[in-house]
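A protein chain is absent from this complex, but the other protein chains hold their places.
Let's look at chain A:
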């Protein structure tokens, strides 16, 4: 009789799961459709990619945590096998001792895995969500134990088996299995209800792998996946299309599906620099908020770490929304992040949320609470503006979710539709619009630091070559970037020019024709300004012939090399560390490493836009090795490097937190005991140099790799340029 009950249970569970799946798919389809609809064949082809994407790409991320990878294989794999076997054995009534043995193995493995799940849940790290996840090990254990014992009845002699499967024990086992099916199968999709369980990630996750918005991230049989990190362009030509994402239904459906795949493991939270700095961002909570918005409701059920900050409005249940409701609210008073105090009403407008400033009076506090509820929003703007776009969350996400895309999509709405860019963001965008650079300088000023270097302008060089019928393209076009306006970065540029001259590189600059790459505009959501800069830069570049572009700025490197392609700009772009490494390998540079002998140990800070965005981890390390320096790696380096806090416009939006991101990063540097932190990005240089050492501690020196190289250059007499005839140029000379 229990077999019948089990059969009914299984099919009921599957039916409920299917019902829930339809509803869930309906939620995702609230999002915007693709430009072209998918054929059935494409749908099947997409689904067929899941096993490889799961087994190879996703596993590659999961396997970074061996403990959980093995636990997951045993638990998840055991459950899937057990569920399939149950369908065969109980659903279709195919009774065989062999199947019983397999069921025992599957449920046993699951039980084993579940023990490890439970062990981790005894004292779970803060990044893990609680709530239903605390229940999960119990569900897993009860189910797997029940199924194991129940399966014994299939392999043991009839009499013994009957004793197990029949009677009270049998009922208890069935109940245990039912619990498990409810948790694992029904919970996967919610069975048509609003309540889903932890296993939702398996269902949505598998489909997310199939329909991921960035297929290039995944490997195929023929090629490895790439770091597909270029932001996707916004279609500014379609008057119907929303400018960015203002409400959950503005997301592409694949993004909504991706949010639903979140397993709340909190790996993103653990690596997020803004979260660690106490800024009001937690990538995991943000994704969960998107799920709340997609399904409608409040965040009361969220059981993970909140957005940092101790204001009452951070408490669970204070935020909510729906698929058609604006995410950050569209208050007419919207002045995000900037706190405007209206002196008459004593009302503090903080973002779109109106709160009574309660000067200690209990009655007024109640009013304030009421106001919060009346103006309930899904996410507060400062959460979105706290992101440095460092992609650490994306890098760590085992479900391949694209947090940064989502954040930039929402920023686009806030900037383009609401004009609500916070802090100095407005000024920077205004400057970019008016002057083509974020500082509002005259474009000629980009070259002020180089007045004494006689850098060749590509226009003049090309004209001269054309006149001389010299067909050579310029070997390298040096893209100066906006660091050229910054006195500190000018030293880096001067050092790099010295390296180029020492290697006799045939290089030129655009001069006043160079505009900002558009990086900051794009990360601040001003896609229109970005596209305007990009198309004009591309038009300029198209006039000239050069073999490649080189730059000391990873942001320019990324934008020119990766993001201009969508607008017809296809260039070979090298970061200066890669290029110097190439020059060195080609024997075009000669170094005297003894010159750096007194420098001390060095650590390399991987810039996000060089490393995580573009996968260049080796060239800088190989240069440091060639310089004979003792390199000490920070605990968080390479693809796990911690952001300096300078990306994504974060320095201009300047969302307050408990500590500063660069302070934490310099803490990482000091931990290594290195006396120098080598950098390769103007932003990182500025952020890290701005750190003041704790009292009594020496601050490590921040030096760009170009500066280190310049110090070790062995110059031939004719390439000296800046140097005296007898001695190596001092820093003062390079700076001057």
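As a convention for this text, a residue touches a chain if its C-beta (ideal position, glycine included) is under 8 Å from a C-beta of that chain, and two chains touch if they have at least 3 such contacts; residues count from 1.
Keep this in mind: contacts and distances are computed from a predicted model.
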Per UniProt record, name of the chain withheld from view ["Membrane protein", "Phosphoribosylformylglycinamidine synthase subunit PurS", "Sugar ABC transporter permease" or "Dimethylglycine demethylation protein DgcA"]: "Dimethylglycine demethylation protein DgcA"
Of A:36, A:223 or A:598, the one touching the omitted chain in the full complex: A:598
Residue touching the undisplayed chain, where the options are A:76, A:309 or A:439: A:439
Contact residue for the chain not shown (choose from A:47, A:80, A:171 or A:453): A:453
Touch criterion as defined above, residue of A:90, A:133, A:485 or A:604 at the omitted chain: A:485
Missing-partner contacts on chain A, residue numbers: 439, 441, 445, 448-449, 451-453, 485-488, 490-491, 598, 689, 720, 722-725, 730-733, 735-736
